[in-house]
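Below: the structure, in structure tokens.
Every protein chain of the complex appears in place save one, which is left out.
Note that the chains take the letters A and B in the order they are written out, and that residue 1 is the start of every chain.
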Amino acid sequence: MLDGNAIAGTLDDIFGADMTLAVATCSGCGARGPLAETAVYVRAPGVVVRCRHCDNVLVVVIERGGTYCVDVRGTTDLRSILGP
Amino acid sequence: MNWQLGTVVELLAETDRTASIVLRVPDWPGHRAGQHVDVRLTAEDGYQAQRSYSIASAPDDGSLMLTVERLDDGEVSSYLVGELRVGDELELRGPIGGYFVWEESFGGPLMLVAGGSGIVPLRAMLRHRLTRGSTVPISLLYSARSHHELIYRDELTAAAERPGVDVNVTLTRERPAGWHGYDRRIDGDLIAEVTWPPAERPLVYVCGPTAFVETAADAFVSLGHEPGRIRTERFGPTGSEEGSHA
Partner (left out) sequence: MHISRGFHGRHREAADSDRIPPGQYVTSGFPVLSAGPTPRVALDQWSFVIRGELDEPRSWSWEELRALPREDITVDIHCVTKWSKLDTDWTGVSIDTLLDGVDTSAEHVLAFCDGGYTTNVPLEDVTGGRAWLAFGYDGEPLDPEHGGPVRLLVPHLYFWKSAKWVRGIELRLDDEPGFWEGYGYHNYGDPWREQRYAGD
């Protein structure tokens, strides 16, 4: 089990910017924190990002044939500070 | 963020199973201490494998350096440490990461805590602090299994002589004769002895295997340090059959 730093490249591909500092709010327990500090499972048929406090699934990323399918329903809020 | 080709200009053996790879990357945009790159290898039949490696070089070092630990059944690490030759090209992209970075303007005091190959990104931070002539007080706590497994040993010994730099090493499995450093896995007491009190509000960066990072980060919080001033980066298996990565 790693943290959001391990998927920084993937998240950059998807969102077009570094997302390690983006703050996610857990739909399960309301905990808020940077994606870098989430519990990330990368050895799976997809990437699973879980809340470190309650294990709720925050984000799932699946890659199929060059397309990323991203599910962020586990976060009620995802905020990233705009670049310069 | 596009894939680029870097050329290997130097290979350095660091320990029995760790080597540094110095690369010339023509369009390298520069990086910040603590960031990493993704490296991608492609076999002739099109099979690809990709891993992340922390950048060991400081932003002002001039060339890009990665340090890789060869893992027992690591398909990428056993290529990078063992097969790769000077003159080869390596496909990489980066720099990646905005959370686990330190730069001079962040101030300090700066507490760096490394477990095993977690020393790699922290070495970049230490070098950055030294080459910029920064006066931010800096303390490094480095945990390794044995003296032989200390990466950048000479460099860190020299750094410890610089003003404002404190380096503490703990060797958890075996020690050389006459060893005066620590000899156990990190715990709250050990950390308290080598770090600043919470009132000093150090910036803490912890990097290494997941269990190490969690133990260290929990210890800092238990000692009263602000969670918001502790940054963590966990290393571990990213390939489907591989062990930890550097």
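Criterion: a contact is a pair of C-beta atoms (placed from the backbone, for glycine too) under 8 Å apart; a residue touches a chain by one contact, two chains touch by 3 or more.
Since the structure is predicted, the reported quantities are computational estimates derived from the model, not experimental observations.
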Quick one: say which of B:Ala33, B:Leu90 or B:Met111 touches the chain that got left out. B:Leu90
Of B:Ala49, B:Leu130, B:Ala192 or B:Val221, the one touching the omitted chain in the full complex: B:Ala49
The one residue from B:Glu75, B:Asp166 or B:Glu214 touching the chain left out of view is B:Glu75
Absent-chain interface as seen on subunit B, which is shown: 3, 5, 41-44, 46-47, 49, 73, 75, 79, 83-85, 88-91, 240-241
Need a quick check: the contact residues on subunit A for the chain that isn't drawn. 1, 39, 41, 43-46, 48, 50, 55, 57, 60, 62, 64, 69, 71
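Convention: only the chains that are shown with their structure count from here on.
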Using CA atom averages as chain centres, what separation in Å is found between subunit A and subunit B? 23
Inside the complex, what are the residues of subunit B that reach subunit A? 1, 36, 38, 52, 93-94, 96-100, 210, 231-240
Please output the residues of subunit A touching subunit B within their complex, sorted ascending. 1-6, 8-9, 12-13, 18, 20-21, 34, 36-37, 42-43
